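Could you have a look at this structure, given as structure tokens, before my questions?
Only one protein chain is missing from this complex, and each of the others stays in its spot.
For clarity, chains are labelled A, B and C in written order, and residue numbers in each chain start from 1.
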Amino acid sequence: MSPDSFTPLSRRAMAKRIAEDIQDGWYVNLGIGIPTLVADALPDSKDIFLHSENGILGFGPAPDPDHVDPWLINAGKQHVTLRPGASFFHHADSFAMIRGGHLDLCILGAFEVSSDGDIANWSTSAQDMAPAVGGAMDLAVGAKRVWVATEHTTREGAPKLVEQCHYPLTAPGVVSRIYTNLAVIDVENGHFVVRDMVSGLTPEGLQKLTGAKLYFRENVNA
Amino acid sequence: MSPDSFTPLSRRAMAKRIAEDIQDGWYVNLGIGIPTLVADALPDSKDIFLHSENGILGFGPAPDPDHVDPWLINAGKQHVTLRPGASFFHHADSFAMIRGGHLDLCILGAFEVSSDGDIANWSTSAQDMAPAVGGAMDLAVGAKRVWVATEHTTREGAPKLVEQCHYPLTAPGVVSRIYTNLAVIDVENGHFVVRDMVSGLTPEGLQKLTGAKLYFRENVNA
Amino acid sequence: MINKQVRSVADALEGIRDGSVVMIGGFGSVGQPDAIIEGLIEQGARNLTLIANNAGSGHVGLAKLLNAGRVSRIICSYPRSSGSVVFEALFQAGKLDLEIVPQGTLAERIRAAGAGIPAFYTPTTVGTILAKGKEHREFNGRTYVLEEALPADVALVEAWTADQFGNCVYRESGRNFNAIMATAAKLTIVQACNMTEAGTLDPEAIVTPGLFVQRIVHVPERTLLTDSSASAETRKQAA
Partner (left out) sequence: MINKQVRSVADALEGIRDGSVVMIGGFGSVGQPDAIIEGLIEQGARNLTLIANNAGSGHVGLAKLLNAGRVSRIICSYPRSSGSVVFEALFQAGKLDLEIVPQGTLAERIRAAGAGIPAFYTPTTVGTILAKGKEHREFNGRTYVLEEALPADVALVEAWTADQFGNCVYRESGRNFNAIMATAAKLTIVQACNMTEAGTLDPEAIVTPGLFVQRIVHVPERTLLTDSSASAETRKQAA
């Protein structure tokens, strides 16, 4: 069996791939990391409303360096722009939107995701006494859909898609889809179901890099 | 013993008497009835901020009939005016102010007040299955001070200041002062303590019209 | 591009089912979404549960909806007032269930529903007959009662100005229950006195961000009456 020959997606390409699947009119919160890049990848042809925990609905891509507004940052503390129809509110109202189920989608980074849809993305050890949780737990339980955007494995090659998370959970059973640099995978009834892979990668090749059994849609493009 | 010779205060005079005791800078909610009249009796020399349950802070007296703004009503559904520095908010924020203890004073009408500070002002019978409570219970438990403005007796002459309320309570133990058309009475440690009476009325005369024992301050003007 | 404005009151109310829980904004006649209340009567849904501050006055608006026999239950703080003749008659005849909720508790229960809070404790009603049967609990030496969130299937809301994304501002005391009800229903329908282009409302002053709103119908104000008790029917017309 010859080794697979494939090129993993860049972080920007992952963001673009995710942006394609976001529907016109959705209200979306983007976590820190790869998800943040989605803001710059959204097509102009859709009205997608980006929400930030710190009280913005309707922000846009990063400003050009000469037009930075220092009062306008997202939850990752990066400068952003405003789109027509944007609004500001305080933190309690912002999380009322999140917890109240008013966001169509939240995209989070992750250390691990399990085939039950558990996500661990805030603390790398139960012994860490000062982990930074931020808004991750509220987003994970509040949004109508939770998608994860992550490299398929750690830098050391260990799988991040697993049968059971070893890191402390952010929330159990909430993730419905995972976008990695190798594949797009749905979480359905306790299974990872592959809907899309980078070209040149075989099902066996992807399975080797994954810590739980993969199922494949009939029409998956490999 | 000759009968007392005195003139009860008019409703307007009661409102004026109450207005004298409201301190500069207080945030005040006025209940329906006599309390509402206080809005028109406040002196220009003080900044007193009137709060209305339906989302106004800083309203002023009734408008003259030619300058009515139909969008500007108080909780009694009467047209009011706005003072400089006023603001609008929604019902949840309005009652957050009330319940959160941010109002210095609330003035309520009452059917009965007990010497323990219990107030009954919303329902005339436990058998009434459709009484209108409105915001009375929230105001009674939320404001820093609750004053009552009421006639001293019912039209039939029955005392409204009593040992124990017979009507369903609005809240127990919250009233600290009562302004009637005959007297100003503090509620202290389970006692009615008279601080002020209309001239010509004797302590004995006031006691006869009251359903609980009265105590008198040394310097009470009778 | 997204445009939540629909062409008529009828379009705005499409699909509301029998048995729905319907919130109706307004306080007194200010901020009452008269045109869509009228539209709901024509739409025909029955066996409704209404959540509103009061139970209608005279024979228009809420009272007309009650009178048409469409409401089986009402949750409000102030059912009885001088003009609540329709409510009185139905209630006396046993044709209407009633739940009395203090106004602040009503507002907070609605806000909780919109904010994903299933229940909270409040001091209001402790020591009164309205606390009967409620769970009591002490925090820091004071007693409170447990109250649950009050969500709805549909919210009927009046706004002063809306844009096509559903961003809304209200006018003066018209904000009242409208702004919180907009957050607490699966389907929020806004009757807007004015429409504007997205981007023209001040982002700092938007009260209801568009994510809470599903449908908007433009109902221009015809005349501003100075008598708040006058019939609302003469005031609005669907655009």
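Keep this in mind: a contact is a pair of C-beta atoms (placed from the backbone, for glycine too) under 8 Å apart; a residue touches a chain by one contact, two chains touch by 3 or more.
Please read these numbers as outputs of a predicted model, since none were measured by experiment.
Interface note: of A:G85, A:G109, A:G142 or A:G211, the residue touching the hidden chain in the full complex is A:G142.
Listed by residue number, the positions of chain C touching the unshown chain are 108, 112, 115-123, 137, 139-140, 142, 144, 148, 169-172, 202-205, 207. Annotation for chain A: contacts to the undisplayed chain at residues 52-56, 65, 68-75, 77, 79, 88-92, 94-96, 98-99, 123, 126, 129-138, 141-142, 168-173. Where chain B meets the missing chain, the touching residues are 24-25, 27, 47, 49, 51, 57-58, 82, 84-89, 92, 95-103, 142.
The working rule: only the chains that are shown with their structure count from here on.
Of all chain pairs, the one linked by the largest number of contacting C-beta pairs is B-C. One finds 56 Å separating the Cα centroids of chain A and chain B.
One simple way to say how far apart two chains are is to compare their mean CA positions; for chain A and chain C this gives 36 Å. Rounded to a whole number, the gap between the C-alpha centres of chain B and chain C is 29 angstrom. Taken residue by residue, chain A touches two or more other chains at no position, since every residue touches fewer.
The multi-chain contact residues of chain C, meaning those touching 2 or more other chains, are 111.
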